[in-house]
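Have a look at the structure that comes next, please.
A single protein chain has been omitted from the complex, and every remaining protein chain is retained in its original position.
Chain IDs A and B follow the sequence of writing; residue 1 opens each chain.
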Amino acid sequence: MTQRTVLDAPDITRAITRIAHEIIESDKGSDNLVLLGIPRRGVPLATRLADQIAEISGGETQASELVGSLDITMYRDDLRGGSYRAPEPTRIPSAGIDGRTVVLVDDVLFSGRTIRAALDALADLGRPAKVRLAVLVDRGHRDLPIRADHVGKNLPTSSSERVNVSLAEIDGEDAVTISGGRE
Amino acid sequence: MTDYLIRGADILGRGAGDIAIKDGRIVDPDLLGAGAETIEAAGLVALPGLVDMHTHLREPGKEDAETILTGSRSAAAGGYTCVHAMANTAPVADTAGVVEQVHRLGRSAGYTEVVPIGAVTIGQAGEQLAELGAMARSAARVRMFSDDGICVSDPLLMRRALEYVKTFDGIIAQHAQEPRLTEGAQMNEGTVSAELGLPGWPAVAEESIIARDVLLAEHVGSRLHVCHVSTAGSVDLIRWAKSRGIRVTAEVTPHHLMLTDELVRTFDPVYKVNPPLRTAADVTALREALADGTIDVVGTDHAPHTAEHKCSEWTAAAMGMVGMETALPIVVEAMSDHDFDFGDLARIMSSAPARITGASGHGSLEIGASANIVLIDPNRSHTIVPAEHATKGRNNPFAGLDVATDITDTFFYGHRVLAEGVLSTPHPAGASWTDQ
Partner (left out) sequence: MKHLLDTASLDREDAVAILDIAEEMALVSQREIKKLPVLRGRTVVNLFFEDSTRTRLSFEAAAKRLSADVLNFSAKGSSVSKGESLQDTIQTISAMGADALVVRHSGAGTAHRLAHTGWIDVPVVNAGDGTHEHPTQALLDAFTLRRALNGFPASGPVEEGPRGRGLDGAKVAIVGDVLHSRVARSNVHLLARLGADVHLIAPPTLLPWGAETWPVTIHYDLDEALAAEDFQAVMMLRVQHERMHESFFPNAREYARLWGLSAARLAVLPAETFIMHPGPMNRGFEISAAAADSSRALVLDQVENGVSVRMAVLYRLLTGQEETND
């Protein structure tokens, strides 16, 4: 088993900064934004993005009013199989999501099933004006017609490889590594 | 009839010897003719055929649960040459007509001697004495009377019954259960019932009746038999009564010697029985009482039920367990920690019950006695599989248990009804101590 690092801590910080700028640019400001991280590692990523956006927009917006979490456990299509999953928190900023631009934030985009579930979950919470998707890594191999609007790094992988994202808030360090796969 | 020479069996555990059977009786081996069949019995133990004071054969009335024929085959398979059939049939065995019918059906079945027990009160209703005298004088010559399943709770009626049966040296077998203290009872009242929320059957409901009855028996000088003693307190009362010279005998079932109310936690109705399974302390006291003679006999309380009465929720299920085919191996297991030999086993399962009930053809291996004999193999380990049993009842609580002892042969008045563990033909003429 080999493991190689594809993004180190400075790479991740740079990627987040770039995505934060892209989001503000595409939405022409931060007034109407809501960033919803998908547990677990989407949540710290969304928080970091919100901090950056708040900083870039010069303190007009409080980061805490921009960011929330969106648990998709109850919307998965594989709940019967596998092991039991405890649901994670869903926290929506007090202003809600109706008429706003929601950016879903996740660590890795792979099959697209998580995002499909997130769109379903979002529809039960309200009616956003727009929904966009930001991911740290897009590794390809989609099962569904879903694409990301903001990508930290496109990472060609084989489907047997494993992409591991570590974030300081959860794992104690920032890194993206690839392991496994047929050699 | 075939004559037999049983060669080399350990007789009552006292050493190897031969037993000769000629014309249905045990004879001196020198008297056997040339035509006798020899059975090599080295390694087996010979005991007098077992006598069960407490069996439910269900006929007449509940033939879907058991018949006198299936129950008799079950008895033979368990080594019993005599079983006493309880009166709670439909109709109740409370007249000479019913007890004679049971007796006749037992004879024609021909696998074991079926001795009817008469009801104490009409319809077991506890209000008016049944025709005890007529049953005693019938062809069945009933000597033991019981309303088993229901307690004779009226003290005056119990007193009268005890007095009345002195006419023919009869005995009253009491199902000791104070009815008001056990209304709706589902299991032993104790810490397990407290947790499971099942209405409890307290030990005092048994003990208060036994206390009353031994005093009544003392007062009128009659014989009392206490069915299925289940508590340590009952043992103390009986020990006290015997020390005073009261004519009381007591019985314990194999399941009360082996199982406890912890099993009710499974809510499996196979463990639902009356009196209920008690605590480990009760089991210990019962074993000691059996070893020291305070308890005289083991009775099976064999109580077959159809599947629909047991495959239900606990509270709706019928009470009772089958047990004739597993009684002897279970008693051997239960008493393994006591100084309890094959002679003791023969006493509590054969000679003592025969003496108490007056079933004179049973309980002895002496020359001249009726050839009612069981051969057992004390070293044939096997697993109890109720589906293989001859009884119709599948409600055996010992399913899956490994036991060391197996019953190999049963001779019923000289006829080999069980041969090497397999049921054979019935006794061609049927037989009964009442013939002698």
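Heads up, the rule we're going with is that contacts are C-beta pairs under 8 Å (C-beta built on N, C-alpha and C of every residue); 3 or more make two chains touch, one makes a residue touch a chain.
Just so you know, these numbers come straight off a predicted model, no measurement behind them.
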| item | value |
| --- | --- |
| Touch partners, limited to displayed chains, of the chain removed from view | A, B |
| Residue of B:L31, B:A90, B:A139 or B:A194 in touch with the missing chain, whole complex considered | B:A194 |
| Absent-chain contact - pick from B:T315, B:S336, B:N379 or B:T425 | B:T315 |
| Among A:D11, A:D51, A:E65 or A:D120, the residue in touch with the chain that has been omitted | A:D120 |
| Subunit A, residues in touch with the chain not shown (by the definition above) | 71, 73-75, 79-87, 89-91, 120, 123-126 |
| Footprint left on subunit B by the chain that the document does not show | 186, 189-191, 193-200, 202, 266-268, 308, 311-316 |
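Operating definition for what follows: only the chains that are shown with their structure count from here on.
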| item | value |
| --- | --- |
| CA centroid of subunit A to CA centroid of subunit B, Å | 76 |
